[in-house]
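The structure under discussion is supplied below as C-alpha cells; questions concerning it will follow.
The complex is shown incomplete by one protein chain, all other protein chains being positioned as in the whole.
In order of appearance the chains are A and B, and numbering begins at 1 in each one.
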Amino acid sequence: MRRGRNKRAVITIDSDGTDADEESEDDLIEDIEDDEEEISGIVKRQPELVQPEVKRAKRPASIKTKTEKERKIKKETGTETETETGNQQWSDQYAPKSIDDICINPQKLKQVKEVLYDMIYHPDALTSPRILILSGPAGSSKSTTVKLLANDLIRSSQDNFGSYNNDKWIEYMDIASSDGFNQSNQFDEFMNDVKYRVGSNLTVVVLEELPNIFHYETLIKFRNKLREWLYMDTRLPPLVICLTEVEYNNNDLGVTPSYSYNIENNLTVDTLLGKELASNPKVKIVKFNSIANRYVRKTINNIMKYERKVFSQIPVHTLNGFLDELVKLGDIRSILFNLQLWARNYVQRKERGVDDETYLETSFIRENQINLFHAIGKIIYSSSEFANLADDKKDFYSIEQVLNSFNNSALLNLSILENYGIYQNGNYEISIASEIVDDLSLNDLMIDGEASKDFGIRSTRNKLRSIEVRSSSGYTNKLKIKFPRHFKMIRQYNKTMYQIKAYQRYVHRLRNTWQELNMIDGYYLPLIYNKKKQSRYLYNRLGGKFQEIYADEELGVSDLHGNDGHNGRGFDRDQFEVDIEQAIAELNNEEGSDDEEGLSDPIDDSIDELDENEDEDGERFSSDSELEGLISQGMI
Amino acid sequence: MSLWVDKYRPKSLDQLSYHDSITHNLRALAKSGDFPHLLVYGPSGAGKKTRIYATLNEIFGAQVDKLKIDVKTFVTSSNRKLEFNVLSSPYHLEITPSDMGNNDRVVIQDLLKEVASTEQVDFSNQSSSKTKHRFKVVVINEADSLTRDAQAALRRTMEKYSSNTRLILVCNSISNIIPPIKSRTLLIRIPAPSITDMNKIFTTISNKESLKFSSNDSQEVNQFLSNIGHSCNGNLRKGLLSFETLSIQSETISLSPNSLSVLKLDWEVIIKNLSITIRNNRNVASLAKVRVVLYELLSHCIPPRIILKTLLFNLIETVNSEYVVSQLIELASIFDERLSLGQKSIFHLEGFVAKAMVAIDKM
Partner (left out) sequence: MTSVLMNKATGKLDQYEEERLHHTPWVEKYRPKKLEDVASQDHAVTVLQRTIESANLPHMLFYGPPGTGKTSTILALAKTLYGPRLYKTRVLELNASDERGISIVREKIKNFARLTVSNPTTEDLENYPCPPYKIIILDEADSMTNDAQAALRRTIENYSSVTRFCLICNYITRIIDPLASRCSKFRFKPLNNDNALNRLKYIAEEEKINLSEGVLEEVLKISNGDLRKAITFLQSATKLSNSLEDVEMADEDGNFESETTSKITVNGIQEIAGVIPDDIVNQLANTIKSKNIKSISSQVNEVILQGRSAQQVIDQLHDKFILDDTINSITKNKIAGILFNIDKRLNNGTDEHVQLLNLFVQISNAL
C-alpha cells in the first residue's frame, strides 16, 4: 500500500502540477485499491508521510512489520482491522515517519528525547525514571512523538542486529470484554508480558488506550499496577503514558443540553494516577500544548504539495481564509480531518456548479472536540451544523464526526441505549424503539470488524430519522442526556458479590454456589434468623437490598474519586457482616495460637467440625489474598 | 440452631427418603468398595450433593463430612496468579471450576495430577477398617460449565489416573457435556422430588418440630404442604427454607393461601411486577422504567438468563392469546441465545422487552 502511494505521489510530482489530473477521483480510488491488493499481505500500522525517493533510499524497507508480540496481541484480541479504504484519512496517510517530520515544537521534542534517553540508558536500573507521562490536548503529537523517538533511540544502538524493521514500541490494546469485568486482568497480563522487554529486546511500552478507568475498581487496579512497576527491583523497559487531557470547556455548542462535568474533562494526570503516584520522583511528566501555527502550517503545506490535484481547484484567498481559522485548533488530527472534509466538499460542490465560497467555512472548525454527551446528542438528534444538508448527508456527516473523534463504541452504544428514549421525549412508536434496541443488541454480538463500530450508531440515527416530527417547531427537549449506568451497576454488582462470597466462604463454608445463596437463601435467611436468633443487629437481605439503579445526567467528581474503598456504604450495619467478621476473626485466632478453645462462640455448626482438622494446617489462611483484599477494601 | 435444610439433611444412604432405586444402585456401588467415574445430573435442589456425600459416607465413614477449605494458587502461562478454594476431607476434595474462568483446563489437569501422585497409602495398618481405599475422590461441581478444552483434557486424565482417582462430576444438565465424557462415566440422573416426596419430608419435619397449624384437619394440612411443594417447583432446598420461614413467622401456621405470599422470592416479585408493567404500558417511556428494574436485578447478581426466563414465564401468564404466547417464547429463545453470544446483557434483555411489547401490541 505504501509503495503504491509513493508511486502515486511521485507521479503527481513528475507530471505538470498545474494540469488538472486526467483521472477522476473514482479512478484514483480504484488505483489505490489495486495497490492495496498488491501488498495486502503486509500488515501495517500507520501510513506515513509520503517521502520522495531520497527518503525511500535511506529506508529501503519502509513497510513496517510489527513485532512478533504485537502481532500476537492483535491476533488474540481480534482488533486487527484494516480500516483503509480509498478514502483514506490524511491524518493517517501523511503521518510522519521520521522524527524530523513530526508536527511539534522542536524544543518539546528535545525535552521528551532527553527524558526518554535517560530512561533507556540510565546506568542504574533501579533509580532511573520508570514512567513518562505525556499529557496534553488531543492531537498534539504525543504518541507519534514517543513512537518515533523509540524507534530512533533504540534502533541507533541496535542497527546491526537486523531487527531494523521492527518497531521498538509496543502499545496496549484494550478490548472490551463481557460486562467489563475482566478488563483489568487484561491490563495486568499486558504489563506482566512487557516487563521482560529489556536488553536486546528493548521496547518502549506505550499506553495510549487505557483500561476502563471509569470503572472504579479497574482504576484502582490500574494504579496498583503502576505502583508495582515503579518499585520492581529489576531493569524495566520505559513506560510512556500518553494522556489526552481535556480542559474544561464551557463552549456549549447548542446541540446538546447543558452539562457541567463529563467523563472526558475529568481525566487529568492527577485524577488518573492520584496525587501520590503523580508526584513520585520516578514519574516524569511532560506537558504538551496545542501545536503552534507555524508547525501546523509546515505540515499542511507538505500535504498540499501531494494533494495538489485537490487544492489546485480552490481559489487561494478562500483557502487561506479557511486555513487561518483552521490552524487555531491546534489539534493536528482534527485539523487534517477538517481540511480534508472541507476540501473534498468544496471540490464536489464546485463540480456540481455550486459556487458558494463561504460554505462550511467555519462550521467544521468549531467542532474540534467532541465529548461523550455531544456525541450522543449528535447520534440522537443529528448535528445542527449540517442542518442545511439533505437528510442522508446530514446523518452521514453527523455520524462521521462522532466516529472520528470518539473511539469507544461500547460506551457509545451503552449511552444510546440510555438515551434513545429522549428523542421527541419518547413520543414515538414502540416498534421503532424495539428496532433500535434490537440493532444495539445485534451490535453487541459483533466482536470485531468495522461494522461493530458503527452499526448500532448508524441504525439508531436512521430509525430516529424515520420518525415523523409531529410538530416541527412546538416541542422542546424536556429530557436530558444521561450517562450510562452500566458502570454503576457493575460497582453495585461487585459489592453484592463480595458480600455473598464472603458469606459463602467464611460462614456458609462453600456448601452451595454463591448464586444460589443469593437467589434463594439470601431472601429466606433474614426472615428466619431475625425471628430465631437474638443477634445484635438485624439480618438484612444478603448482599444488600434491591436498589433501583438510575442513570446520571452528569458524572460527578465525587462519584469517581474520594470513594476510596468499599466501606460498607450502601449497606446498613448488618448482622451478616458481623457474622462474617466474626468467622474470619476466629480463623485468624486459630492461626495465631494453636489453642483449640479459640473457637468460643461458633456461629455455624460446620465451624465446630473445622477445629478438629485445623492443627494439620494451621497456616492455611495466612496467604489468603482474597481476605486481605476484602479487608483492604474496607468490606470487612 | 442450624437451619432445617442442614438439620434434616440425610447423612447416610439409609436416611435418604426418595428415589429408592437410585439409592439402591448407590448402595451397591458403595458396598463393592469401588466405583467407576460418575456423572451425577439433575435439576438444582433435587439432592445430588446430598446423595454423593451419603455415598462417600458409606464408603469412607463420617470423616468425609469433616470438611476444610484450602486456598490453592496456580500461576497461569501468562504469569497470572489464580486462586480458588478447594473443599476437602482426607478422602476426597471438591472443586468448582467456574471460579477459574478460562484457565479451568490447566487448573484441573494440575490438580488431578497432584491428587493422583499423592497416593493413599494408609491400608497397611488399618486393613480391617472401612477406610481402606487406594483411591481419592474428586468432586467437580458445575461440570457443565467446564470449557470444551477442559472437558477434553478431563477425558484423558480420567483414563490416565483411573487407578487411584475417581471423579464425580456434578451438573444440572448433560447437554453441554462432551460425548467422550458421557461414555466414560456412569450416568446417574437425579430427578427433582415429586410433590408427594416433598410432602412426606415436610410432614416428618412438622412432626419432629411439633408445628401447630390453624386447623387440625390432616387433609387441609396436606393440601397446604403440597402448595409449598408446588411453589418451589421441585427444588427441595428452596422448599425447606420456605417452609421454615413460614413456620417461624408465627406460633401457629395459618393454612390460608395468603400466608404463602411470604414465600415468593423478592426478585421473583420484582420480575412479576415488571411483567405487568410490560403487559400494560407499551411505550418508549415505559421502556426507560423497565431499564431501571433490569439494572436493579443485574446489579444484585441475578443472572441475566434467569431474568429472561422468569420474565417470559410471567408474561405468558398475563397474555391469553396463544399466538402471542408462542411469539413471546420464540423471542425469548432468540434473545436467550444473544445473551450467550453477546457481551453486555442489558442490550439483550431490553431488546426482548421491547420486542415483547410490540408482540403484545399486535394482540
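Operating definition for what follows: a contact is a pair of C-beta atoms (placed from the backbone, for glycine too) under 8 Å apart; a residue touches a chain by one contact, two chains touch by 3 or more.
Everything numeric in this text was worked out from a predicted model, so none of it was measured.
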{"item": "Omitted chain's touching partners, listed by label", "value": "B"}
{"item": "Contact with the hidden chain (one of B:Ala62, B:Val75 or B:Leu341)", "value": "B:Leu341"}
{"item": "Touching the absent chain when the full complex is considered, from B:Ile95, B:Ile108, B:Leu154 or B:Ile174", "value": "B:Ile174"}
{"item": "Contact partner of the left-out chain, one of B:Lys11, B:Arg27, B:Lys113 or B:Lys200", "value": "B:Arg27"}
{"item": "On chain B, residues whose C-beta touches the chain left out of the figure", "value": "21, 24-25, 27-29, 31-33, 35-36, 41-43, 46, 123, 127-128, 132, 152, 156, 159, 162-163, 172-176, 179, 182-184, 186-187, 189-192, 233-234, 305, 308-309, 312, 316, 322, 325-326, 329-330, 332-333, 336-337, 339-341"}
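Everything below uses one rule, namely that only the chains that are shown with their structure count from here on.
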{"item": "Chain B to chain A touching residues, read off their complex", "value": "1-3, 6, 44, 49, 65-71, 73, 78-80, 83, 85, 87, 94, 96, 98, 101, 141-142, 235, 237-238, 241-242, 244-245, 248-249, 262, 265-267, 270, 282-285, 287-288, 291-293, 295-303, 306, 335, 338, 341-348, 350-351, 354-355, 357-358, 361"}
{"item": "Chain B-touching residues of chain A, taken from the complex the two chains share", "value": "176-180, 182, 185, 188-189, 192-193, 410, 413-414, 417-418, 421, 426-428, 430-431, 433-434, 437-438, 440-445, 485-486, 488-490, 492-493, 496-497, 500, 505, 509-513, 515-516, 518-521, 523-525, 527-528, 531-533, 541, 543-544, 546-550, 604-606, 609-610, 612-614, 617, 620-621, 623-626"}
